[in-house]
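Just passing along the structure, written as structure tokens.
Here the complex is missing a single protein chain, while all its other protein chains stay put.
Letters A, B, C, D and E mark the chains as written, and numbering starts fresh at 1 in each.
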Amino acid sequence: MSTSTDKVVITDPPRADLTDVDELAALGVATVHEALGRSCYLGPGLRPIQDGARIGGTAVTVLCWPGDNLMIHAAVEQCRPGDLLVVTTTSPCVDGLFGELFATALAHRGVRGLVTTTGVRDVADLRTMGFPAWSAAVSAQGSVKATAGAVNVPIVVGGQLVRPGDAVLADDDGVVCVPRARVAEALAAGRARLEKEEATRQAFRQGQLGLDRYHLRVTLAQLGVEYLSAAESGEWQR
Amino acid sequence: MSTSTDKVVITDPPRADLTDVDELAALGVATVHEALGRSCYLGPGLRPIQDGARIGGTAVTVLCWPGDNLMIHAAVEQCRPGDLLVVTTTSPCVDGLFGELFATALAHRGVRGLVTTTGVRDVADLRTMGFPAWSAAVSAQGSVKATAGAVNVPIVVGGQLVRPGDAVLADDDGVVCVPRARVAEALAAGRARLEKEEATRQAFRQGQLGLDRYHLRVTLAQLGVEYLSAAESGEWQR
Amino acid sequence: MSTSTDKVVITDPPRADLTDVDELAALGVATVHEALGRSCYLGPGLRPIQDGARIGGTAVTVLCWPGDNLMIHAAVEQCRPGDLLVVTTTSPCVDGLFGELFATALAHRGVRGLVTTTGVRDVADLRTMGFPAWSAAVSAQGSVKATAGAVNVPIVVGGQLVRPGDAVLADDDGVVCVPRARVAEALAAGRARLEKEEATRQAFRQGQLGLDRYHLRVTLAQLGVEYLSAAESGEWQR
Amino acid sequence: MSTSTDKVVITDPPRADLTDVDELAALGVATVHEALGRSCYLGPGLRPIQDGARIGGTAVTVLCWPGDNLMIHAAVEQCRPGDLLVVTTTSPCVDGLFGELFATALAHRGVRGLVTTTGVRDVADLRTMGFPAWSAAVSAQGSVKATAGAVNVPIVVGGQLVRPGDAVLADDDGVVCVPRARVAEALAAGRARLEKEEATRQAFRQGQLGLDRYHLRVTLAQLGVEYLSAAESGEWQR
Amino acid sequence: MSTSTDKVVITDPPRADLTDVDELAALGVATVHEALGRSCYLGPGLRPIQDGARIGGTAVTVLCWPGDNLMIHAAVEQCRPGDLLVVTTTSPCVDGLFGELFATALAHRGVRGLVTTTGVRDVADLRTMGFPAWSAAVSAQGSVKATAGAVNVPIVVGGQLVRPGDAVLADDDGVVCVPRARVAEALAAGRARLEKEEATRQAFRQGQLGLDRYHLRVTLAQLGVEYLSAAESGEWQR
Partner (left out) sequence: MSTSTDKVVITDPPRADLTDVDELAALGVATVHEALGRSCYLGPGLRPIQDGARIGGTAVTVLCWPGDNLMIHAAVEQCRPGDLLVVTTTSPCVDGLFGELFATALAHRGVRGLVTTTGVRDVADLRTMGFPAWSAAVSAQGSVKATAGAVNVPIVVGGQLVRPGDAVLADDDGVVCVPRARVAEALAAGRARLEKEEATRQAFRQGQLGLDRYHLRVTLAQLGVEYLSAAESGEWQR
């Protein structure tokens, strides 16, 4: 969904640094989301059409009218190597606004993938090509090219603002958008979190409990949680 | 849904002018949405709990954790006469985070109503009090007060960005948010549209067709739409 | 949703007889649905925007592109007194394709109401005007007039085929479409059912049980349903 | 949904005391839900077909096959004055399994209302009769009487267990089920909560803040929530 | 959903020619949908239980009561080599009406696959057998055999009419139904479209833009879309 329907194509938005984007992508969506204070996740509604892809790119944003992919054509021209196309519509639409021909054109320009609140089609071809996509649906439903929209304006996807040039990361857990201004913060916090997770992983492998590692026994007690044996808790056995 | 989960209360955001807000509210949600180029509508998911209310106010925004209304308590203190509370959560939640006691506190401060992506409860009381609310659900499910969020940060509601101080308008058609910086534009365009609608209404009452008023016969012909009598269109009669 | 996207306006489809339509409407949606062997109901997804309306009319059908109400303009010209407008889109769309200006134009032509799988807007005005509507949503979201569709072709609404000229009936229980060729059958069966329901109503008011009136004790026994006292059914008391 | 599909009718389950049920009903759904530690609410999916009803009754439970209301007929015979019928199906079904004839039969037996995870029909008649109903949908879709189910077995509605004889309360906020064994606890806690709410209401009317009344300033500080003026929070003004 | 609940089995409907059906299947669902003027697609709600299958067959249609698969048993006998079973229910139902035993019986008769608006079960077995299926859900929920329905009557699936003998095509993008009378048209238009797509693919691989290939720069200009550099569009950078 949109923050504006102004009819405009912004031609040269500044992008996040691709080296940074690649390092963020390697951290994974869940880790970066946590590193940003559990924010910037685009929600469980965007699902990958393939298994195992993990990518990052700089956002080229597209705002289309429902049932209409005219502005995706305009957006292709604005794409550079390292970009990732992020598409939404002015009102909800799961038609197949994007398919293999678009992917062919984008692959030629070095675009890394697609994130869309609409449907995609030709998914067998996209998987064969290795062009990764995250979408709200798979749909063969075709589009017209009749109504104006915008390219490279801020859009809203899954309740999060996506601005052109932001770092968009996607894997099997979904999609996260790191605002360009927060990339350095995300990298620092993400690296720290990765390290912490690895230490926890080792501890858990050796049998430590989260209750102890995170000092949660105190929390439980303060919240009034009681421990009862099954024998004591007659009622619960019914 | 959120644009950030930073833990902050912004205390004195500038507000849109209340005289302007009141005039916008009188225009109605659909007219203002059209006047802004068909943008800024918060979608069909927000429904009024009452019939016939038409209000406007300046947004005090609240970002809560799911199942937790702590930050609504913090928000009450930030409210002034003419405000309208706009609430969302960091991930989807339709619990009843808001009820009659909050409405009592807000009414005391001159707040005009509530817009929330969560549920509301005590709806019979809210109707009796005349405290209007638009929500995603009605739910008696109660909340805790345990997790931080934010007040008066930009939030996303129904795919649209809502900033503190924006003009939020609501009626039986739903909710529209006019960015503070676009209030003057919305007023001018809205007044013009109201006038145009009234002229169209008069013409339609006298039997003019939209086909003629909007010159759509040409459009239909250019798009290749044919006119056939039922007799000619044998196939369609099956 | 559509059975075809051919670009055509059929100008003079034969209609069901209005006297018959009015008698069917008076029987009510549930009764006519039952009379037709429990068929022809357009499903629980179409809800009235008002309480207490019960109407019938002859269908003028409209097939629009999502986000586009061009063909509703074309349809207005095809309407006659006693008609009822039935609108759908080629793929799902809940935008507000219909509002008070359309209702004004249609009321001038003697149209009795609207059934649509899209959203409607200006619902406060429609209620005031007394123009009844059944829709999938209420939405202020506006439309364009850019893409062709069809008028008076067979369309599918709620899983049922609606042909131009069919008898469409609507009340608080939803909408039923009686094919023109089955109107006489529906009337005969509907009158019979009404009579039978009234006899059952009287019997139930005097305390007869459905178990006895419909001879269901035998059915229950044949299906192996047992009667147990709470004391005998220890397990169930847990 | 079900906890069992055993084919059985339990004939005389013990019921909660009606005087207690009536006092619980008067407290209201939200208050009783809170009094029980925020439990036992049947969720936002059950909506009233009327405004302003507030009732309580002892549950007679019914488990039907989808599209089949045979067991409701069996249940009618098991109903006594003060009962409330609670219906669900073995797999999700929103067909109109219940309508005005059933309500007529139940009203004769002193039944107070209906709660169902299915659809209801004849809603205009039910409103006229004053027979209140809470359901997942309104649907005219009719049923058969061909498949066995159960009456007065424990069923699950909205994620909560409902046992025959439990106290079921319903108002504009939805439905709550108080287990028969917890009625006394619910009454005591509910009365206490009502009193506390009234004191809070008075305090809020005089301008006290929830932040102070519930000592939440400390909570906010402990959670790290900061207060910033709009001027200080440059970023947030964008 | 249904177009009728008449209790009938039609025994020998004429089928589309299998050579034609096979050629259509090879074109793919999206291409055939486009070739038919973007019609006849059964929507994004039908998803394959396997990856990579692309099949076509002649429809044997089945209309069941919810929770009941009696009529699928009747339909098996009506199936011939080259057929494809298409199942729906008189009201929405996602129970597992179809499983591996049915697939075994159908495979014996040369049936090519299943399309159903209900659920399917035994999906691991179906994948192992190589019996392809498209459904609205996967569900283990079992069925009864108690209520009549119909075989080889027109049914509605995903908003499209499916008649017995129609050419039904399915792949990873979903399902399309080509009316028997339109098979020749679909073949001709589909071949033409395939050729055009291949030419476009080659052009895109060499860097041509859709904007140029489809002459969309004119369209954008006529619609008032402006091009701005990021520097010029200060507001958008916020």
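Here is the rule we use: contacts are C-beta pairs under 8 Å (C-beta built on N, C-alpha and C of every residue); 3 or more make two chains touch, one makes a residue touch a chain.
Since we're looking at a predicted model, the values are computed, not measured.
Listed by label, the shown chains that the missing chain touches in the whole complex are A, B, D, E. Note that of D:Gly158, D:Gly174 or D:Gly210, the residue touching the chain absent from this view is D:Gly158. Shown as candidates are B:Thr58, B:Thr90 or B:Asn152; the residue that touches the absent chain is B:Thr90. Touching residues on subunit D toward the chain that is not drawn are 1-6, 37-40, 43, 88, 90-92, 154, 156, 158-161.
Interface residues of subunit A facing the missing partner chain: 28-30, 33-34, 38, 41, 43-44, 47, 51-52, 54, 171-174, 176, 197, 200-201, 204-207, 209-211, 214, 216, 219-220, 223-231, 233, 236-238.
Against the chain not displayed here, subunit E makes contact via residues 7-14, 70, 73-74, 76-77, 94, 96, 99-102, 104-105, 108, 119, 121-124, 127, 137-142, 145-148, 150, 152-154, 163-164.
Here is the rule we use: only the chains that are shown with their structure count from here on.
The chains in contact with subunit C and with subunit E alike are A, D. Within the contact network of the assembly, the step distance from subunit D to subunit E comes to 1. Summary of the copy comparison: rotating subunit B onto subunit E for the best CA superposition needs 180 degrees, to the nearest 5. For the touching copies subunit B and subunit D, the fraction of interface residue numbers used by both falls below half; the interface is of the different-residue type. Of the two interfaces, A-C and A-E, the higher number of touching C-beta pairs belongs to A-E.
Computed centre separation for the pair subunit B/subunit C is 29 angstrom, with centres defined by C-alpha atoms. For the pair subunit A and subunit D, the distance between mean C-alpha positions equals 38 Å. The set of subunit A residues that touch two or more partner chains comprises 90-92, 94, 139, 141, 146-147, 154.
Pairs of chains meeting the touch criterion are A-B, A-C, A-E, B-C, B-D, C-D, C-E, D-E.
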